[in-house]
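Heads up, one of the protein chains got dropped from this complex, but the rest are sitting where they should.
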Amino acid sequence: MRETKGVSVSVSSAIERAVRVETKREPLPPRERLQQVFEIEDLTAVYGSNPALKDVSMEVYKNLVTAVIGPSGCGKSTFIRCLNRMNDLVPGFRQTGTIRYHGQDIAAKDVDPVAVRRTIGMVFQRPNPFPKSIQDNVAWGLKVLGMKDNLPERVERALTQAALWDEVKDRLKASALSLSGGQQQRLCIARAIAVEPDVVLMDEPASALDPIATQAIEQLVHELKSEYSFVIVTHNMQQAARVADMTAFFSISRGDEGERWGELIEYDATEKLFTAPSDKRTEDYVTGRFG
Amino acid sequence: MSTVGATGEAARRPFPGRRARLGDVLLQGVAGLAALGAFVLICLIAYKVVDGSRLSLSTFGLGFLRHVGWDPVHNRLGGASFLFGTAATSLGALLLATPLALGIALYLTELAPRWIRGPVTALVETLAAIPSVVIGLWGVIVLGPVLHDHVMPALHSTLGFIPVLGTPSATGTGIFTATIVLTIMILPIVSSISCELFLGVPAELKDAALGLGATRWEMVRGVVVPYARGGVAAAMILGLGRAVGEAIAVAQVIGGVDNLVSWNLFNGGNTLAGKIALEFQSSTSSLETSSLFYLALILLVFSLVMNVFAQVVVRRVARRQGLVAR
Partner (left out) sequence: MRAADLGMLQRPNDRLRRRRAVNRGMELLAWLAAAIAVAILGIVVWSVAKRGASELNLDLLTKPPVPFAIGPVQQGLANAFAGSLVIVGLATAMALPVGILVAIYVNEFAPRPIRLGVGLTLDVLNGIPSIVIGIFVFGLLVVGHGQKGWVGAFALAVLMLPLVARSMIEVLALVPGSLREASLALGVPRWRTTLGIVLPQTVGGVVTGTVLAVARVAGETAPLLFTSSIVGNQTSWNPGHALQSIPVAIFELSEQPDPADHARAWAAAFVLLLFILFASLSARWLATRSRRKIGRAGR
């Protein structure tokens, strides 16, 4: 991203356009009426001896789309993976701080991570459908987790919500790997929402997809937020501007001995963050002066 | 499980405490048991072999290794002739097989036209797949007579002044035959590993040498051999280990002579492994059985040492060249 005045202005206006014009976002209800889903306090995450995140504190609200943006290496993925205890799988990972989910600290060691992941689902950057049929991709989780009643209806509902039903209803038994990338990702979304989570975390869900597939997914998220709460990591600012109600901006801080870690810089309603950011670092990032 | 939906506030229960699921415990437990079992197996093998040789160890001690002759009737048993036989046949096989294997590997990687590589490699692999009893059968019925009728007399009459090529024995069996058979058996191992090693030499190094005007042979000697030296050493150790451990083919062609240690390779003899194989049914006294365990113990110790040696060499080579260790 170049420093010339002309370019940064046009980038900014593209985002302005995204924020003000293109989005179908309804205005946010006042802060008092928003329900909290997550209340994160002083979250610090470390891989072995390398700090990844320090002192992140923010709230995530119900039935909203919350975007997490920032330069690469700022800990966005680490942050989102803390929310469903996926980082437990990484050897040498430690975290401190609390993550209150509806009041209960799910970061505590004695909370069952498997139960957490049942309620807080995740969609990954690269589509990773199971090497099973389209139908079984959605049904397998349901069967294993004991939601076997009305299986065909549940499968259809999930696929419909993921805007995939019409495209696959005639070939449910076909292999999931025969779908295109965008379809596979929507299948992963269907798989995740079939087990009726409360929150859906998405780690750069459209970064491996073409623009049309990306648009389909953004549309999906917008329609589904009435039922689920979304937290989306994205490196694409315009996507955040289009899709998110709240946006959290993370950035890299450096220490004296050259170590780097991620920190939450600013967290606000998307419109405000992009058009009138409070922190200079946020302004630098969204206007493209670095990033 | 907490039932949650879009509005299931009231039904939400706190997440349960971390619990060990039965499935996880079972799977990890049973799988862990299996892994432990492998380790226990090795310990058990060591224990049983030592235990079985206890009688012989206490009776003969280390003198067993020096005594030549196996006389069960008078309880005078010794392993020296077998140590000699093992050393002679295995080292002889290594001596013969290594240059052949290196030659094949060099030929396949540097000289052969592309269409030859596939078939010859397949051929070498097929040789590796032939069971030892079949090679032994071939050795007894085909190789033995040929050696006895033609090769051994010829060698003796022309080079008989060298003590190792003394008077041929009455049959076609003996140390010499066994050495040839072992050579055939370890040839594929050394050659296929060498092939992989030579293929792994970076092309830039080879091109650099050739670009300086070196002949192909000079390039091989100057670049390929030093680069692959460690790996070839490991291959040779593996081949040696195979030769030492081979019981069946050796038992078939070596003639089963227990009390001879002579420089004449055309004589009959026996090896550690071959002796155990040949005695399996006719061991009468418990002392004799225990002495067979003693021989097995020597083999076990030797194979463990070789294994460790080979691992060390492989790791040193891999580290030096920054390759991924096998």
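Going by the order they are written in, the chains are A and B; count residues from 1 in each one.
Here is the rule we use: a contact is a pair of C-beta atoms (placed from the backbone, for glycine too) under 8 Å apart; a residue touches a chain by one contact, two chains touch by 3 or more.
Keep in mind the model is a prediction, meaning the values are calculated, not measured.
Considering the full assembly, B:A247 is the residue among B:V232, B:A247, B:L265 or B:V317 that touches the omitted chain. Only one residue in the set A:V46, A:L145, A:I252 or A:A269 touches the chain that does not appear here, and it is A:L145. In the complete assembly, the contact with the undisplayed chain comes from B:L108, out of B:L83, B:L108 or B:A234. Looking at subunit B, the residues touching the absent chain are 21, 23-24, 26-28, 30-35, 37-39, 41-42, 44-45, 48-49, 51-52, 99-104, 106-108, 110-112, 120, 123-127, 129-138, 140-142, 184, 187, 191, 215-218, 220, 241, 244-248, 251-252, 273, 276-277, 280-281, 292-293, 296, 299-300, 303-304, 306-307, 310-311. Hidden from this view is one chain, which touches subunit A at 84, 86, 89, 91, 114-119, 121-122, 124, 126, 128-131, 140-141, 144-145, 177, 188, 191-192, 195.
In this text, only the chains that are shown with their structure count from here on.
Per-chain CA centroids place subunit A at a distance of 56 Å from subunit B. Of all the residues in subunit A, the ones that touch subunit B in their complex are 101-104, 106, 109-116, 118-119, 145-146, 196-198, 226-228. Every residue of subunit B that touches subunit A in the complex is listed here, in rising order: 1-2, 4-6, 12, 14-19, 21.
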